[in-house]
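Moving on, here comes chain A:
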Amino acid sequence: MSEQFEPVIICFTCNWCSYRAADLAGTARMHYAPNVRLVRLMCSGRLDPTFIMKALSGGADGVLITGCHPGECHYIEQNYKAQSRWLLLRRVLKGLGIAPERVKLTWTSASEGTKLTKEINSFVEEIRDQGPLAWHKNLQQEKQETSQHNPKQAPVEVTV
Partner candidate 1 sequence: MSDYIFYPGCAMESNAKAYYDSLMEIAQPLGINLQEIDDWNCCGATEYVGINLIPAYSLIARNLALAAKTGQKTVLSPCSACYLNLAKADYYMAERPALGEKVNEALAAGNLQYTPGSLDIRHLLDVLINDIGLDTLKAKVVRPLKGLRVAPYTGCMVPRPDYNKRWSDPEHPTELIDVLKAIGAEVVAFPGGATCCGGHMTQIGPDTAYELIRRLISSAEKSKADIMVTVCPMCQLNVDAYQGETNSHYGTDYEMPIVFFSQLVGLALGFPPEKLGFGSEITSTEKALSRIGMDIPEAAITEGKQRQQEGLPMPLCMRKTAKTPECKRPCAEEAKA
Partner candidate 2 sequence: MSNDKTNKIGVYVCHCGTNISHTVDVAKVRDWAAEGLGSEGVVIARDYKFMCSSPGQELIEQDIKELGLDRVVVAACSPHLHELTFRNASKRAGLNPYLTELASIREQVSWVHTDKEAATEKAKAVVTGAVERVIENEPLEELKVAIHPDTLVVGGGIAGIQAALEIANAGKKVWLVEREASIGGHMAQFDKTFPTLDCAACILTPRMFEAGNHPNIELMTWSEVTNVAGYVGNFSVTIKKKPRYLKEELCTGCRICIEKCPTKVVDQGYEAGIGYRKAIYTSSAQAVPKYPVIDTENCNFFQKGTCKVCEKSCPTEAIDYEQKEEFLTVDVGNIILATGYDLFDARKVSNYGYGRLPNVFTSIEFERMCNAAGPTSGDIVLRDGKTTPKTVGIIHCVGSRDRNYNNYCSNICCMQSLKFAHLVKERTGDTVYDFYIDMRTPMKAYDEFYQRVLEEGTLFVRGKVAQVTDAARKASEEGKLMVQVEDTLIGKQRRIPVDMVILSIGMEPRHDAKETGKLFGIGCSANGWFTEKHAKLDPISTMTEGIFIAGTATGPKDIPTSVAQGSAAAARVLNMIMRGEVTLEPIKASVYQGQCSGCRICNSLCPFNAITFLEDRKVSEINPALCQGCGTCVAACPAGAISGTGFSNDQILAQIDGLLMDVTLADA
Partner candidate 3 sequence: MSKTPVEHVHARLDHDEDLSLLHEVSMKTAGVSRLEMCIQCGSCGGSCPSEMDMDHTPRTLFAMLRAGMREEVLLSNTPWICVSCYHCVVRCPQNVHITDVMYSLKSMAIQEKKYRDSSAPDFSETFVEMVEKYGRSYEFGLATRHYLKHSPLRMIRTAAMGLGMLKKGRLNMKPTTIKGMEQLTAILNKAKEMELAHE
């Protein structure tokens, strides 16, 4: 592949901290990679793991979860719940043969436009290194493989 791979990333933000950090990044004209598309939730605690699976299966190559810093959640401590779900989901992803690094969690307060910008840019690079997820292709391939040969084999990511 001669062209650089451009990953598509879904970024979940909470209404109070990280979405406002994104607002700030905009107001301050900070620049980040256009590969990221934002979904606003009221709180990172709203994050249903289904959303992440939906994003990955729908064509996203990575998911960035952002929320208020621990201790600063507007709903007191719901961001901790997001964190524990994220940790759990990473294990599930591993089991599915998807690199858990494709789903990242980071805290940004409403004043941390710079941090959010940095986090987005570095995550885009990380995912670029990982290569396309190509969920459908892999899933289909894996189905064939498992049905034909080794039922125990975990699905493998196709590197491009």
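Here, contacts are C-beta pairs under 8 Å (C-beta built on N, C-alpha and C of every residue); 3 or more make two chains touch, one makes a residue touch a chain; residues count from 1.
A quick word on the picks: all candidates are chains of the complex that A comes from, given by their letters.
Keep in mind the model is a prediction, meaning the values are calculated, not measured.
A.B. asks: Tell me which of 1, 2 or 3 touches chain A in this complex.
C.D. replies: Of the listed options 1, 2 or 3, chain A touches just 2.
A.B. asks: List the residues on chain A that touch candidate 2 in their complex, please.
C.D. replies: 8, 10, 19-20, 22-23, 25-27, 29-32, 34, 37-43, 45-51, 54-55, 58-60, 69-78, 81, 85, 117, 136
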